[in-house]
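Complex shown without one protein chain; remaining protein chains in place.
This part shows chain A:
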Amino acid sequence: MTLVKTQIGRRAFIRNSSLAGGGLIIGFGWLNSCKPNNAAEMAAVDMPEEWFEINAYLKIGDNGLVTIMSPNPEGGQNVKTSMPMIVADELDINWKEVIVEQAPLNTDLYSRQFIGGSQAIRQGWNGLRMAGASARHMLREAAASTWAVSIDEITTEEGVLKHVESGKSAGYGEMASAAAKVSVPEEVMLKDSKDFKIIGTSRKNVDGKKIVTGKPLFGIDTYKEGMLTAMIVHPPAFGLKLKSVDDSSVKSMPGIRDVFTIKILNDDFERQHFDTCTFLEVVAIVGNSTWEVMNAKKAINVLWEPFEAYTEERTFYRSSRQTLTIPAGLESTDGHMKDMEQAAMKPQKVVRKDGNPELAFKNAAQVIERTYIGPHLAHNCMEPMNFFAHVTSEKAELIGPLQKAELTEQTLSARLGMPVEQIDIKMSRLGGGYGRRSYAHWLIEAALISQRLNLPVKLVYSREDDMTGGIYRPAYRATYRAALDKENKITAVHINAGGVPESPLFANRFPAGAVENYLAESWSVNTNITIGSFRAPRSNFMACAEQSFLDEIAEATGKDPIDFRLELLKRAGNSPVGENNDYDAARYAGVLELVREKSDWDNTPDGVHRGVSAYFCHNTYAAQVLDVSIKNGAPVVERVCCAIDCGIVVNPDAAINLSEGAIVDALGNALFGELKFKDGVPDKSNFDQYRMIRMSETPKEIDVHFVENGIDPTGLGEPAFPPVFAALANALYKATGKRHYKQPFKL
């Protein structure tokens, strides 16, 4: 049996060239390895007597059943179904014969076992196809050898190998043993997209039955023999640190096993991007059951004290090493707003400048200036942060939900003083991620608690711990200015954007490239409130500001909002201004044209008011037309029509589901999402205070349409989210005459 070690860095090993007959030939340097694969639990179907491992992504049973490993963790975006579909299509197998398993974390075998940035499908695409195609090739070679014919004469059809001339045929299962011994091909033919049989067809969630019957799937569902439950107590306010713990009354409480403090990262630890850790030291309470630990948590007496300002060296993702200043003090939202206002007035870092914006503004017949503000937002994953850990002197076993396991593994290795090889992280299904689970300080906490006790422990955050524990969407502010000449033509755009502590600016995005004179400036304000990726980071704010502003400019120039955008995109496509414009103007225009058609834009139904918005982020284009009516003083979203260009859609119904969810999520955040601070304390800690969108506030109708273009797929977890905010704001303006500059929108 051979397990193929894959090296899936696209640039590293792909050399492709189109063939005359269609299809793609891809060469790759997969190395053979003899590492055995993890045998996983099998579903209750007719299981084979023996499995043959063809490569890291798949094994074939002697009865023809195929197990496909899904490399990335599943957090609701459907990757556990969609990624194996890609493998299965190239393998040419009937989807009914496929069992899907979550792959182990193994960065030697699998590339980028992340979910984040809407990149799982985009970056997994070629590797997954090769895994299926190379296995198919090896099966054909095994058949050719067995039947003593040329491999070119062997065809496949849904799991059956055929030699037409001799009439011989064999199922994949019959040839699996021989195929596993065939050496991995140097290059392999991939299908032409018109020949896809599984990709582009709707397939149901592979975990659907387990979800609806309540089977253990999530990290929080982990229970092991002898396992204890742990919870943490963290400071009640940002700006405070642990002073002392009085555990005398708690240690004797029923079911309590131990109380101690843990320091999550060593002082000299060189942090990477996802090593954000809000509170460096917390109290751990460990007991026999969750309820007993919760009671102790209420009773424990912990004293806190303000910390001094400090600096933190940090290497950011795709960026250089930076020194962050973490100020002392108990911050408030009112203070953030004032700080941002002041920062925006000071001279700023110019990120991009085209033409002569100063002159254009000086000569303008009219200048329109608007400022947009967005609050901190909490992710509020329905499954609170949790992780199982069993750390002994020999090994560390961890099970739970996280988005970026491979980076966390490095951090854990450093903190435990244990080589990565001795660490086994199993990725369970995530009860939501939205960026929050990219930062896995709770995994480190679980491991440290287990290490100290030398026992298996499950750490569970209460909802309050989760909501008040930091790593929020930052608060942002952006001022947009536009210069119009006498003919109402837009001559310049100026963007001044910043945040606490991160600027949301994307200087090379639309409308950069579409206006002659352009200036983009950026700033930031230091804070001790931790922030992190939140579904479509930065885009989730900038799309609202930009698309609300363009709506206002369209109105000022007397143009239809879609026509106005299309004119700018035409300019950007025909004679782009400047360099590094990071969008394809034709595809951008494509989603606007599609949404215009599908929404019947020119015929607004009676009693409703329409807004449009379009945005490009995470390699995907999305446009929405939103219809709103006002009933009893509250907005009722009658319909959201959405057009998306993400190239090939792997699993259409799941893609629609994900897009519907992104739209609902964005409406909830636009109308209700807000976390404020007073003296360092978050103003909300649970769902009685933090308003989440509910069923009655959901659009009555959502229709999602995809541009069909056969282009390699890009991601979908995030792109449908950002434009919704402005589509709603623009529709509300039509309904009420009031523009919305501040989130959440209040009528």
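By definition in this document, contacts are C-beta pairs under 8 Å (C-beta built on N, C-alpha and C of every residue); 3 or more make two chains touch, one makes a residue touch a chain; residues count from 1.
In this text, contacts and distances are computed from a predicted model.
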Name per UniProt, for the chain absent here [options: "Glycolate oxidase subunit GlcE", "1,2-phenylacetyl-CoA epoxidase, subunit C", "Pyruvate dehydrogenase E1 component subunit alpha" or "(2Fe-2S)-binding protein"]: "(2Fe-2S)-binding protein"
Candidates A:254, A:605 or A:710 - the one touching the absent chain: A:254
Touch with the omitted chain, as defined above, among A:430, A:446, A:543 or A:614: A:430
Hidden-chain contact residue, picked from the options A:229, A:333 or A:438: A:229
Option from A:382, A:634 or A:747 whose C-beta touches the chain left out: A:382
Selected from A:216, A:607 or A:710 as touching the chain missing from the view: A:216
Absent-chain interface as seen on chain A, which is shown: 75-78, 204-205, 207-209, 211-218, 220-221, 223, 229, 254, 289-292, 294-295, 380-384, 429-434, 460, 462-463, 653-654, 657-658, 660-665, 668, 686-688, 692-696, 698-699, 701-702
